[in-house]
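Only one protein chain is missing from this complex, and each of the others stays in its spot.
When the chains are written out, they are named A and B in that same order, and each has its own residue count from 1.
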């Protein structure tokens, strides 16, 4: 018994060390003065300055942020609709198909999704002349499609956990279906919508493979630029970029945690 | 206790022939795939009744209620409320309101907002809304809690808010799904009488779904007992208890001893039943329409049995057995007596004195007897 009690915390500690040591090393060495990334040459914020003056990275970041914002928002609407249809609307003949199509993008290897969408866009262009060429729009469509699945999963689980009699009560008191959705359903699933949107935003911002397939000249996203740089070896600039992105996420998580810790105390009072 | 019982018998609308029912359920059936949840139910409920649908889980009582509210569409049959056919009327347009088992209070709205919700949907002017909300809050004694959120209320308080919210639109029919199910025993008993008081003061017709027979007995003007999607008996509480028409009802409501037997003598004024299970002839002091040698059952409640040490006179309605167990319940004691046939019979005696040294106890040989009108004969 004692044995097990020592084994578990040690195993867990080592597991977390495995998850976090690389990130910590990355952040520490982003403040390295030396150009040799792996040899400590003193503290400096020099590479952050370099990063903020690199037009290629800044341009790609701006494109990625726009794509992520639009894709996440579209995916939020479409994913919520899909989740709503799957949990709240009774049987119709292609419901199993819709359910399968909603879940499948989650596990589909990215190379397949990327390839298949590219081939579709090429075929569509040949047939209808749209989308003319590939770039911003096609990346948005591709990202919306796979982010939609994540939103649908998150929202679906919230909707099926939700007590349906609350919606019935609203109908019973005279609210029409659209009203019920806006008055009752939406406020109840708001946290799930928020996390669905954020998840989509980060997934889109992070995607390399699908974007590489469906993008065209002139639309290089941040991961594409990072990938081409990283293939040539480690660069102190990328360390700085990674640390900035990790910093933003850590801040976001800290705020979310603070909100979570705050809210139960409020309701107790 | 309640006003209904003070009414003269002939004022009860369901006893008067030709009285127009307020709610008319006609041959209603609901199937879920192959499963028949509600099976060809016909039922009339009258204005200002407090009607209880009583049954176990899966008996179809909740489905019937949900069809009245408009949450389920009947497979066949019709529902009429106050002369109006409810087919094709969605739940948000029906003159009914429902109090949910889970209460279904909107968690993101305050008590006042919850109660006001229905009126706002009808476009009632906001000054009138706040007046009526205040009235409702005082009716359910929750005036001090209007600004609270549901998660800041106790179970009993939530129940009151749910009731207020479902009453504020003055529905023609209020549907209550296990309204007291989530309350503890003490609170439930107090709330039962409050619910009756509110129902009488507003005159709204209530249909209550419950699995708790005591609750049904206390609340109801009439009870409809449901089993496997069918209504097996409808009647006033004493009628259901004293005159069950089937073994299911006799067994479901209260505790009963049941003896299988065959008709031995059949006369205009009495019936004699031979029962091997009882080990005695059973004499019933009224006529029963039955065939000679027909198989039937005799049901008798434990409190109608008399317990004796000496064999009573006569050659019928006498059971002989051994006391196997005595359970002291406070107000009464329950005896489990094993007959020679092996059948266990339950009999209760009220404990009138505080300490009875002469009390019948374990392993004593005893006799049980009863009045010739104390039991019922059941044919199904």
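One rule holds in what follows: a residue touches a chain if its C-beta (ideal position, glycine included) is under 8 Å from a C-beta of that chain, and two chains touch if they have at least 3 such contacts.
One rule holds in what follows: contacts and distances are computed from a predicted model.
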Among "Pyrroloquinoline quinone biosynthesis protein D", "Putrescine ABC transporter permease", "PqqA peptide cyclase" or "Cytochrome c oxidase subunit 1", the UniProt name of the subunit that does not appear here: "Putrescine ABC transporter permease"
Left-out chain, listing which of the shown chains it touches: A
Where the missing chain touches chain A, by residue: 1, 4, 7-9, 11-12, 15-16, 18-20, 22-23, 25-26, 29, 36-39, 78-79, 81-82, 84-85, 89, 92, 94, 97-98, 101-105, 107, 109-112, 115-117, 119-120, 122-123, 126, 141-142, 144-145, 148, 152, 177-179, 182-183, 186, 198-199, 202, 205-206, 208-209, 212-213, 223, 226-227, 230-231, 233-234, 238-239, 241-242, 245-246, 249-250, 252-253, 257, 260
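In the analysis below, only the chains that are shown with their structure count from here on.
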Rounded Å distance between chain A and chain B, as computed from the means of their C-alpha atoms: 55
In the complex with chain A, residue positions of chain B that touch it: 69-71, 90-94, 96-98, 100-102, 104-108, 117-118, 121-122, 149, 151-152, 165-166, 169
Residue ranges of chain A touching chain B (in the complex, touch as defined): 163, 165-166, 168-176, 179, 183-184, 187-188, 267
